[in-house]
Every structure is written in C-alpha cells, then in structure tokens.
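The structure is given below, and queries will be raised subsequently.
A single protein chain has been omitted; all remaining protein chains appear in their positions.
Coming up: subunit A.
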Amino acid sequence: MVAPADDAPPDNDVLWARSLHYSHSGSPGLIGVSVSVRQGEILALTGPRGSGKTTLLRCLAGSLRPEQGEVWFNSVPVHTMGALARERLRRDRFGWIGPEPHLVPELKVWENAALPLLIAGASHRTAKHTACEWLERLDIAAFARKRPGALTRAEAQRVALARALVNEPAVIFADEPTAPLHRAERALLLRTLTTAARSHEITVLLATHDEQSAAVADRRFALLDGRTAGAAVSAGPAETTEDQAACSLSA
C-alpha cells in the first residue's frame, strides 16, 4: 500500500478517520468529524441522542460509506473498498453490538454466538467449541441450548456480546449496548466488555450518552449535532431559526 506521505494515517492508530461528512436523505448526520483510535484503547463516543454517534460508528465500521472524508483501518483505506471487501472486513476484523441484541430468533443461543465463525467457514465442531467457551466466560452457558425468545434482555445482550467477541475481532463497535438495561445489569455488561477487550487486546469504540458508562473508557470523544463538540458551533443562527419556527407556528 503506497500512499502519499501526508495522507497516510499515524502508525499506532488502528482506526483513523478524517473530515467525515454524511447526511440522512438531506438532514446532516456528520459534518466534518475527524477521529483517531489507538490500538487496544477503549474510546467512549459521548453526546446526546441525535448527535451522530451511531452514524460515526457505522461509517468507521464500513457499513455506511461517508459522502466525503476518509476512513483507514490498520493503514488500509476503508472508504474506497467495495461492498464485498467491507463485508469481509466486518465479518473477520470487526464486532458489533447495538442497543437491541438482534439475535436470530430461530437459532439456539450457542448457534447465535457461533454465527460469525460459521459464516466465515469454520467447521461445526470448532465453531461450537469456541462459542460455548465464550458463553461460559460470559456466564450464560446455561442458556446455550435455549432460543433467544426465552432470555431476559440482559441475557440476550450478553449473547450479542459473545457473538461480537467470538471471532476475536480487532475492533468492537458498541453502540449504546447498555441502553435497554437497568443500572446493575448495565455495570455488569460494561465490566464484561472491558475485561474481555483488555485481556484480548481488542479496541473498543463505545457510543453512550450515559456519564457512568463513559467512565469505563480510557478516553472520550464528544459529538454534538454531528460535529466534534468544542468545534465552532455558532449559537447565533440556531437561535434565529428557532425564532422563525416559533413565528411560523404562532402565525
């Protein structure tokens, strides 16, 4: 991979993005966001709902293609990859856990956890062995032969975590993974995630709007209205539009 010197990302960054722009059918989602993630760190993406955390995660994970800007993973450009290559990258190197567990309802718990390995072409025996090991580590081995419908939310979310961890990815994208959980379950899931990440040197990007959840991270990256928080967000024009909206409502 030969790239111009000023374009190549720093060597110790596992993920690196520069001036990402993305809009959801017209309404801006990301406006010039740049971020770099170091190998093995846990980075919290903070910001209120609608600030662009999920969009940024999906751009970095290659499931969305930014309209402008670059995304590099281990010095490989993700933004120029074809759909197939990005699919393979997501399958082999990335793990994803969202606010909903999104388990496949007809598969048993261990089959859900083993799915990334099976899709990648691992044999039935290896996949089952590895998946059951991870379920054991996450304390949900007792449910291995049940269907996801029989699990509580916290248990289902831990299965989703096992599925994200099972192929020992380089990066795990955690998009509000604790959103549907109560505080005790929340702390447990985060502890599990961070312990697994540190022991296997997995980089974690944790999107959260919750201060306590963000506290487990090594570093924070704040977003607001699709921009890096602290960057010039002019208050003046926003107020004017609000006034105009109020006027047109009262008229």
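Please note the rule applied: a residue touches a chain if its C-beta (ideal position, glycine included) is under 8 Å from a C-beta of that chain, and two chains touch if they have at least 3 such contacts; residues count from 1.
Basically, contacts and distances are computed from a predicted model.
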{"item": "Chain not present in the shown complex, as UniProt names it (candidates \"RNA polymerase subunit sigma\", \"Oxidoreductase\", \"Multiple sugar transport system permease protein\" or \"Integral membrane protein\")", "value": "\"Integral membrane protein\""}
{"item": "Residue among A:13, A:111 or A:155 that touches the chain left out of view", "value": "A:111"}
{"item": "Identified contact with the non-displayed chain, of A:38, A:65 or A:102", "value": "A:102"}
{"item": "Footprint left on subunit A by the chain that the document does not show", "value": "63, 84, 87-92, 94, 96, 102-107, 111, 115-116, 118-119, 121, 123-125, 163"}
